[in-house]
Every structure is written in C-alpha cells, then in structure tokens.
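Missing here: one protein chain of the complex. Every other protein chain is in place.
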Amino acid sequence: MSAIITLSLLAILVLYLGLFKARRALLPVSLLGLVATVVLYGVQWGKTAEPLYSGMVLFDHFAVVFSVVCVILTILVLLLSKDYFDKSSPHVAEYYALLLFSLTGAVLVVSFHNLAMLFIGIEIMSVALYILAGIRKKDFASNEAALKYFLMGAYSTGFLLFGIALLYGASGSFDLAAIKEYVVSNPQGISPLFYAGILLLIVSLAFKLGAAPFHFWTPDVYDGSPILITIFMATVVKTAAIAGFLRLFYFCFIPLQDFWVPVLLVMTIITLFVGNLTAIVQQSVKRMLAYSSISHAGYLLFAIVAIGATSANSVLFYVTAYSLSTIIGFGSLILVKRATGSEHFEAFNGLAKKNPYLSLAIAIAMLSLAGIPLTAGFVGKFMMFSGVLADYQVLLVVLAVINAAMGIFYYFRVIVAMYFKPLDRDAIVVSGPYRVVFFLAALITLLLGVYPAWLTGLI
Amino acid sequence: MIDLIWLIPLLPLVGFLLNGLGRNVLSKPLVGLLGSGVVLASFLLSCGVFAEVYTARQAGEPAVFIQSVFEWIAAGSLEVSLSFLVDPLSAIMLLIVTGIGFLIHVYSIGYMKHDAGFAKFFAFLNLFVFFMLVLVLGSNYAVMFIGWEGVGLCSYLLIGFWFKNKEFASAGKKAFVMNRIGDLSFLIAVFLIFNTFGTLEFTGVFPQAAGMAMGDTTLLLVTLLLFVAATGKSAQIPLFTWLPDAMAGPTPVSALIHAATMVTAGIYMIARSNILFTLSPVTLQIVAAIGICTALLAAAIAITQNDIKKVLAYSTVSQLGYMFLGLGVGAFTGAFFHVITHAFFKALLFLGAGSVIHAMGDEQDMRHMGGLKKHLPITYVTMLVATIAIAGIPPLSGFFSKDEILAHAFSANKLLWVLGFVGALFTAFYMFRLLSLTFFGKFRGTTEQADHLHESPASMTVPLIILAVLSAVGGLLNVPSALGGGQALANFLSPVFADSAAVTGPFHLDHSTEYVLMAVSAVGAIVMAVVAYRQYAVKGTVPKADDAPRGVLAKLSYHKFYVDELYDTLVVRPLNALSVFFYRIVDRAGIDGLVNGLGKRVGESAQGIRLLQNGNVGSYIFMMVIAAVLILAFGVFNG
Partner (left out) sequence: MESELLSTPQDFVPILIQLIVAAGFGVGTIIITHLIGPKVRTENKLGAFESGVEVIGNARQPFSIKYFIVAILFVIFDIEVIFMYPWAVNFREFGLSGLIEMFVFMGLLLLGFIYIIKRKALEWD
C-alpha cells in the first residue's frame, strides 16, 4: 500500500515541480520515486499478505510481481522520454504526472481485491491515457487518437460497470472473496445475472487488453498517439489489463470455466488471425507493431483459456518478454523517425551498416517477438502453448503455431530491411538513455531466453 | 575427452563471435585461419570423443554418454535441460559435420578470397557449424529443435549471402518459408511428445515408446508430424523446391549445408527417433513412398537441367529420397550409411563444380563448358571419382550404401526395388552427362574465358583430393556380409537401433539373391554411364537452348514439372488473396470505414473529414456492440 501512496504523492509532487519551473528536476525525481516504489515492494516481498482497507486491495505475490513489472516498464519509458517531450510541448510536468497517475491506476488494477477497486483502477489508468494520447495539442492525428480512445473507452467503461453491477446483483458483494464464496457455495443456483455479468466483464476487459472483436481502437490510437505514449499503452497498460483479467477470473470464476472458456476461445482465435493477417500487409512499422500487439493480446489470452495454477507465471513471462521487445521496437522507431521522417519499413534500410549495435538490439527484439529460440519470446510462447496443450486445446495450439509462423514473416521484414537492403544513409545518433534502455532490454531478453528459471518461479 | 563435449559446439560459436564482431578489424588471412581453426579444433575433439565411443563399443558397451550443461527451463512438470548426448550415431555425425565442415572452410579461403563479405561469410559458416552440432548433440527434442531452427536461419543467411541480387535474396526467403512449414510441424510434434511421455529427453521418451503397442494413434500422429518436419529440412515432396533455388548461395555453402550436413538433419532426426517410426508402420510406408517418389521425380528433372549446380541440387534431392526410402523400409543403418557416403561424394561434387565455376569466371551453364579435362586435371580426376561413386558403380562408396538400401527395399516390396533401380539408372545417366558436358569435347565458352582457364589454388584442390579418397574408400565402412565384409558400421550403430531391431526381427536376404541384385544394378549403372558418355562426350551433343522446342516429357522435366508454378497457384495466391481480403474488406472497408486514416487525405475538405470521422468511431462502436450482443446471445444459448 505504501507503494501506491508513494506513487500518488510522487505524481502530485511532479505536478508542483512543473508549476514552480523546476524542469530539470522532473525526470530525476520521477525516476527516484519509482525506484523507491520498487524498493518498497521489495520490502513487502515474502510477507503473508492480508486484504487491506476493508478488503479493498491485496498485495500478494501476484500483485507485487506485476506491480513491479509495471513500475520498471514505466522507468524504461521515462528514460526514453528524456528530451522527447521537451521538444513538442511546454507542459512536460503534466506529461510525467499523468504517466505516474496512469501507473498508479495500473498498479491498482493488478492488486485489487474488490470490484470497486478494479473499476477505479481502470478509470484512473484510462483517463490519464485519454489525455496523454492527445498531448500533442497541435497534431491532428494525436487529437484524433485521443478522441477515439476516449469515446470508445467510455463505452467499454459502461460495459464494465454494468457487469460489476450484475455481479453485485447476483452475489450481493463487491468483494472477491465473497463472490468466490457465492460461486462455490451455490453450484446449482447461480443467478443468470451472474453469467451475464461475467460476459460483460469479458467484453470490457478484452477492450482494455485490445483483443478482437474489441480491438478496433488499437491500431488507430497506437498509430495516432505520440510513440512514447504508444509504448506505455502497449506495455504497461496491457500488462495491467491482462493481470487484472487473470486475477479476477482466477480468483472467482474458475468453477464456471465451462461457461466462459468457449467465448474466450473464439475471441482468442479471432484475435490471433485479425492481428497477424492485418499486420502482414502493413507498410508502416508503427502500424505493424500495433497490429502485432493485437495478436500478442491473443497469445496472452491463452493463459486465461487454460486457466490454472501456472497461468500467472506464463502471463508474467510472456508479458515481460513482449514488453521489453516492444520498448525496443517502438523506441528505435522514435530514432528512425526522427532521422528519416518516415515510419515505413524502408526507413530501416541499411541501418545495420551504420548502427550495428542498434540494429542488433532491434533484431533481438524482433526475434523475440517472433518467438525464435534463445530469446525470451520463445520461452513465453512455449509456456503459453504447453499450458494450453495440457488443457487439451489442441486445435488452438495448431492455429496459434500457424499464427506464430505468420508473425515471423512481418517481423523479419524489419530485419531484412536493416541487414539486406543496402542504402547509403547517415548514422543515427543514439543518446545515452536510449543506449541504456536498449541495452538493458536486449540483455534481459537474451538472458531470459537462455535462463528462464529466473522469472518462472516468482509467483 | 568425453568431458569436453561441451567444447565441441562452443568453439565454432566463439569463432562466430570473433569473426562477426571483428569483421572490420581482422585481416582476411586471420579470419580464414580463425574460422577454419576453430572447426579443426572441434574436429580433433570429435575424433577424441569418437575414439572413446569406439573403444566402448569394442568392449561391447552401448556407449551412451550424456553431459548436462545446465537446467534451462523448469516450469511445472516441464523440465528442459541443455544437455548433450553422445552415442555411436551422434559420434559419427560429429565427425562428418566437423570433418567435412573443416575441409569446406579451408576450401572457402580460396573460393571467397575476392569477396567483400569474407569475414561475414566465415562468421555465418561458423555459426552454422555451431547450430548443426547443437542439433546433432542435443539430448532432447527441445535442444534439437534449437539446432534445427538455427541451421535453418544460417541456411537462410547464407543462401541470401549475395543479397544484392534480388533473385538470390528471394531464394533465401523461399527456403526459409518452406523450412518454417516443417519447423511448425516439428514444434507441434514436440508438444505432443511432451504431452504423451511427460518428458522431452531421448532417454526418457524411447524406452516408454518401446513399450507402446504397434500402430498406436498418438505415435502415428507424432511420427507423421516429425516426418513433415523432415520433408522440409531434407527437401522431400512436397517441400523440395527450395533446395534447387538455394543454389543461389556461394558454392561452399551448397556443399556444406545443402549437400553434406543440414539437409541430412531430417534423416538424422528420424534415425534418432527410429523406435517411434518402427512402431508406426503406416508412417513408414508413407516415408518410403515419399522417398521413392522424390528420388524419381528429382532424378527425372536432373536429366535435362543445364546449370551444373542445379543438376547437383536435384541429384541431392534424389539421393535424399533414397535415404528416406531406406528409412521407410527399416534400413536405418543403410540410410545412415548413405548419409555418410553421400556427404563425401556430394561435398566433393559441389566443391569440384565450384572449382569449375571459379575457373570459368562464374559461368554455371554447362552448354558453355566442355573440354576442361586438360585445364583442370585435379578437378577432373576427383570429379570422376565422385561421379563413379554416386552412380553406384563398384567398388566405390556409393555402390555399397545404395545397394544396402535397395536390398532392404527388395525384401520389403519388389516394386520399390524396381523404382529404386530406375532411379539409379537416371542417376548414372545424368551424372555422366554432367561429367561429359563439362570435361569432354570441345570448349564452348568465349575466348576470354578460354584464356582465363586455370586449376584452382591448393587451398581448394587439397580438400578435393581428401574427399575423393574418402569417396573412393568410404564403402569399406560397411561391406555387406554377402561380399565377405564385417558390416562394421551396422555393428557399431546397433545399440541405437536395438529397440527397432527387437520389434522387426533380424533382416535376412539370400546371398544369391543379393548377388543378382548387385550385379543388375552395377551393370545397369555402367550401361547408362556408357550411353551418356557416347551421347555427350563422343557425339558431342549439346543441350538445346532454353526456348528450343522440346517433346512433352522433356519439356515437363526441363520445367521441373511445373511444381513451383503449381504451388504458386494453389498456395501462394489464395493466401495472398485472403490477406488482401482481410486488409481491404475487414480492415479498410470494415474498420477504417469510409476514411483511410487522416494522414492520407489531409487534402480533403474539413467538412468531409469531420463527417467521415464521425462515421468512423461510430462504426467501431457499432461493431463492438454487435460483438457484445453476440457474446451475450451465446450466454443465453449456453447458460
């Protein structure tokens, strides 16, 4: 809990720093605060967790691990934002503060123990993002993204709220433990309202996760938002959404598996195909990554389709691998776009000659996203697939493997462009923080690929 | 020595890193030395390991050594460790990979001397050797899969090595995609194996499998999937078309990857999993059928090709078909024996062809060669040895290995033998056609080329000579008992195939029958060799130009039976259409609605954009609502 308080106060502090023109202090203070948050979580690790504040939040291992992942990803994003927003907007402090608020929401989403908290967490996370997506006030695409995201997000909030209301109507409580108790103790007499509530929750959580057929906002919003915000949405928000999804369903709805698994199964398959097939034909790397993030949402849903004790670990691993690679992918896109003004595949042509290390990092990220062995992405996919297979969903695995093969096609286009398409170009200047982030992300991707046991035993 | 197994793959990896990172710093001689040196060191270590395995076998032990490097994945019941397995099978593969690999590295020093990407080439070659060794040494399917993927990647990189040529780059892509189909199948097989046996370790899977019933459905599925994987990597019907295109790569690559080592990975994998296949007779029949069909089809194509490397490529596909035929009829030793001898003579043929191409100034069309005998004496003699060997004329190596496969085929099904025999006739014909067109008759190239003709440098000819010696005497490894031999290889490998042998019982064929079979195939091969020699060397016939009219059969063969075009129509276009459909209808029309993003239509009037904008989000939300209603309807229907 101290971590959430720290985060909220940190955000307010940053806001005031901006007010008093302490621009240079913004980034160090934010980073320091985030590191402190990680430390606070570390202190909490290993203690038996009790629901806090009348059962509102529960900091069990699941919550702590996913919170730490979110915080660390935010640290990486913040590192990349050095001198990114200084150039485009005078309101840098607001940018940092909103990111931190959004992070606070994400942390709530992964540690809720009460549906009210889930709702508040999702709203805090999303409202901050609606603004962030449009933070480039003068940019038409950014405005469009913000408006679209807001309208559709508001819509999905309706579903969420209605779903929660129906669950409350049936079980008489917002508390996860009480809802679970209701499900377990009335195996026969579960109200139809409850079922409808589950379905509505699936709709709204799938929306936040960006899973088909509720993915429509993803490509446009990812494409239109400033790249850094896109990174944040594609990593932290996705992590929080899938963790919250899993937490709710693992905690409460396992006994009703037979009812909701078929729905998710169909959604997963649609998500995979929509994401991959559309990504194949993209010409813009940014849009390709956006569509590929949809397909990754599909892979993440595997863990919920085959829900069980190992799901949390699989999700943790997958989401870590995916987020690190995504940070490299979008982060390098910032640099490439700054240098060439284009987001197309051609903009990467001949990069390997002039920026060998940058290209290597991108190549590692793409290989990891494609799920090639010796990268974290491979282990993540492996865990997901074997989890589903253990559940005897053979069809799903076959379809998924076909999709993985499709994925390789478009990820390799980037590698091919970098290494095999010669072009005379100037070397891109990679500033210090970018180097650090890319190096760390690539290193962790490889390390986890070779020695996954570091992460698999945590939850 | 056994303790040092981990060093064998590590050394090429180190070579890769050094050459790769220092490619702009290191001088060419140093790169060559480093690249070949690490492989030589691996080879020496492999020799040591082999010696220990051999001693153990002489003492009558099964000679299986496992070395665990570290625990790799431990999640739930899934435990995968990075560990290496050395037994007679992998010991021999080690020798082939590192031995021939070393020779080809040495050869490349001469061949690639003038190439700008010299260091990159050696780095890739080292990386390939590393992955191939991982594949061979892996003690479980997961490690094997890493090697399997890795060699595919290296093959892709090396085929497209001269990527500035668009055609070459797309050949690389084709190889990669075709291989991916196989890899996919491998991956599913691995999952299925884990699901069935609860482990991926060979030592855990095979004993359990040996206890299963003949014709078990799971085994059928697993073996079929593994076989599809093998058809991808080892270029069998229907996934063989990438291999001929792969000849776009530098010739040493063709020799190492696409003749001697990587393409035999499929055979190695099946030989390794032999017990699974033995217990699944249906799969074995399919393997044999696909094998013989590939052997015949590829041989029939090879007869009319004019590009020297293309002939050899189709010949490789055809010989691989023979190996699969051997596997399919249960001649695991025979198939593996053919892997060994084929590695010798096919590497030799490719390197010889490389030497010719080098001398001709990158000319690959045999119609412009001829009469090279006196200019390239060493190349000629070594190529002659290899040609006799591959044609199956005694007493060179190809005769023994092919004969063993055919003998097994005969006892399994007479028709298979007949077809195999016909294929062997084709082989003798097209190989002597190649030899005659290249080395006999008059020189048909330009005068410029004629002035430039020269024998290759020693770094290229020495490997040729060594391989020629091996091709000549390689057959002695496993002389059949009918000829008074000791079947040394069969005895050496017997523990690997012990489970299968226990199921099928000992193989037996009358000595007299065997003599007849040998005589028939030997005489047939010699006759075809003479026919080809008379046609192309004595009469001096030159194949027709590309657009000259041909008979129906010749046309079919010349155009490779239109397999590529067939795939294009059946697979590539529908898939493209599907993806365009998704893009146009689902994404563009359905999702983006009437607007196609702001960026593209900034020029349109503000009024238009505003109206279309509304439609856009509206349609998004409309679709969300439809989906939500469908889901709720499902709930009503289901609950």
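Order of writing sets the labels: A and B. Residues in every chain begin at 1.
Just so we're on the same page, a contact is a pair of C-beta atoms (placed from the backbone, for glycine too) under 8 Å apart; a residue touches a chain by one contact, two chains touch by 3 or more.
Values in this document were obtained by computation on a predicted structure and should not be read as measured data.
The chain that is not displayed touches the following shown chains in the complete assembly: A. Checked against the hidden chain, the listed residues A:G172, A:P422 or A:G457 yield one contact partner: A:G172. Annotation: of A:L19, A:V43, A:A116 or A:A154, A:L19 touches the absent chain (contact as defined above).
The chain omitted from view is touched by exactly one of A:P192, A:P262 or A:P422, namely A:P192. Although one chain is not shown, part of chain A still touches it, namely residues 12, 15-16, 19, 171-172, 182, 191-193.
We take it that only the chains that are shown with their structure count from here on.
Computed from the mean C-alpha positions, the centre of chain A lies at a distance of 41 Å from the centre of chain B. Across the complex, chain A is touched by residues 70-76, 78, 145-146, 149-150, 153, 160, 163-164, 169, 173, 176-177, 180-181, 183-184, 187-188, 191-192, 194-195, 578-580, 582-583, 586-587, 591, 597-599, 602, 613, 616-617, 620-621, 623-624, 626-628, 631-632, 634-635, 638-639 of chain B.
Only residues 140-141, 144, 147-148, 151-152, 155-156, 159, 192, 195-196, 198-200, 202-203, 207, 213-214, 216-217, 219-220, 223-224, 259, 262-263, 273-274, 277-278, 280-281, 310, 313-314, 372-374, 379, 382-383, 385-386, 389-390, 397-398, 401-402, 404-405, 408-409, 412, 416, 419-420, 422, 450-453, 456-457 of chain A touch chain B when the two sit together in their complex.
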